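One structure coming up, written as structure tokens, with questions to follow.
Missing here: one protein chain of the complex. Every other protein chain is in place.
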Amino acid sequence: MHLDHQDGFPERHTYSAAAPVRGDGTRRALRIGLGGPVGTGKTATVAALCRVLREEFSIAVVTNDIYTREDAEFLRREAVLPTERIVAVETGACPHTAIRDDISANLEAVEDLEESVGPLDLVLVESGGDNLTATFSKGLVDAQIFVIDTAGGDDIPRKGGPGVTTADLLVVNKTDLAPYVGVDLDGMARDAKAQRGELPVAFTALKQPDGVKPVADWVRAQLTHWTTATA
Amino acid sequence: MIPTIPEAAKPAPEPTTPGVRATARIAATGRGGATTLTALDGDGPFELRRLRPRGNEARVIVVGAMSAPLGGDRLRIEATAEHGASLHITSATATLALKGATAAPATYDVALTAGEGTQLHWLPKPLISAVGSDLRQTLTADLARTARLVLREEQILGRAGEPPGRLATRLVVRRGGRTLLHQQADYGPGAVGWDGPAVLADHRAIGQLLIVDPSLEYARNPPRLLAEAPESGQALLAPLAGPAVLVTAVARDGLRLRRLLDTAEAAVRGPGG
Partner (left out) sequence: MTRAALLVLADGRFPAGGHAHSGGAEPAVRAGRVTDSTSLETFCRGRLHTAGLVAAGLAAAAAAGHDPLALDEAADARTPVPALRSTARKLGRQMMRAARASWPSAALDALAAARPRGAHQPVVLGLAARSAGLTPLDAAYAVAYENISGPATAVVRLLSLDPFDATAVLARLATDVDRVAAAATRAADRIPAEGYDALPAASAPLLDITAEAHAAWPVRLFAS
């Protein structure tokens, strides 16, 4: 009778990211969220990470576009991963809600990817571009990256906000533009240090060869920690 | 289980001035590759005529001898196809629901039964809900798993330039004992929200084309919108959660609706169908 859907998936026992294992006892993928304001290079960072890490790890991506499926389409077009490894979640004009207050659609997207193309080592969850207060729920991701850029002005680290102060990694992108927009990178680094203490900051210029390396190295370290901690 | 009528379409209490009560019966059975009509019993306003058969298909036309149904009338048509029969039923004229002498609603029930290996076509002319009328119409189809059904229904709310009467409809299609489609509608004065932007807006003609066919492949019937231009109405052809497609169409008037449904019928049947 039910031609709309195939009941081929196993029963799901977990309802949050809190459990590091899946219903069948196997270790689930590490989930890393990427947030930050519009246009700072979140999608470009995801694309670069996929290109650098896809030979080493089994990766999938969940995008959260604000009103289109454009980010997912971009990643598919760029062929950074096979198309079935990229899934778009719709957020009803409220991207921060979908990553923080009501994470159900994102959790389902992550779980579906694990079931359809898994086993996976890493799932990157990219937020739709939002404001400086948008952070990921711990129920959805294990670690989060907040991406800002020099073009947004060098006062953003000083202003702080939950994204800048609490993200596990702060990425300052487009350092190659710093001279053109009159931005003081050393000042940004000092402000970030003051806001974040020992939490790391990566300065990137994605347009340059291997520009994503600092972020990729950080992700590798997270994956190493994840596999050893949950082994 | 005896089909029951939900609240919205419940028969009215016994009218003090009883209207017409009539039940017409049509039955067809398959014998040696042909279809034989075993019952053709008109009653009250329903006169039944046999048309020239087409291939192994028996064809019947319902001729409305009166402008029924009026308020207080209880009308019923039963049609049954058995043993691989192929039965095609149409009507000669539109059914016009009119205000009767009593305030009681009229009821008009159609009960279709299609056994294993049968084909049943129910393709009446439109039902028109005239001003002041109050009609509760039900259509129930009970299909065996291998039966094929083609059903087309059109409801026109009001004659040209007049407001509609009250029209409550209920369509229930069961296949192999399980309900495949259940749809009710309640339009006209006294109904709530029916002319708002979620239900009909300014459309006054509604149509359904349903094809149940065990050989229909779900994947080959993706949802299709059949009219893009707002002035021609809107229609959607979509697969149900079983081997069936339903066309839902709305238009400003009966003429536009008929064109939409004709387009839909051609789209479903495909080239050469």
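The first chain written gets the first letter, and so on, giving A and B; residue counts start at 1 in each chain.
Methods note: a residue touches a chain if its C-beta (ideal position, glycine included) is under 8 Å from a C-beta of that chain, and two chains touch if they have at least 3 such contacts.
Treat the numbers as computed from the prediction; the structure is a model and nothing was measured.
Trainee: Which residue among B:Val150, B:Val172 or B:Ile211 touches the omitted chain?
Mentor: Considering the complete complex, B:Val172 is the one touching the chain left out.
Trainee: Given that one chain is not shown, which residue among B:Ala185, B:Ile211 or B:Ala264 touches it?
Mentor: Within the whole complex, the residue contacting the unshown chain is B:Ala185.
Trainee: On chain B, where is the contact patch with the chain that was removed from view?
Mentor: Interface with the chain not displayed, on the chain B side: 1, 3-4, 6-8, 170, 172, 178-186, 192-194, 196-201, 203, 206, 223, 225, 230, 234-236, 238-241, 246, 248-250.
Trainee: Given the full complex, what residues of chain A touch the hidden partner chain?
Mentor: Touching the missing chain: residues 1-2, 4-7, 9-12, 15-16, 66-69, 89-94, 97-98, 101-105, 107-108.
The rule is short, and it goes like this: only the chains that are shown with their structure count from here on.
Trainee: Please report how many Å separate the Cα centroid of chain A from that of chain B, as a whole number.
Mentor: Spacing between the chain centres: roughly 54 Å.
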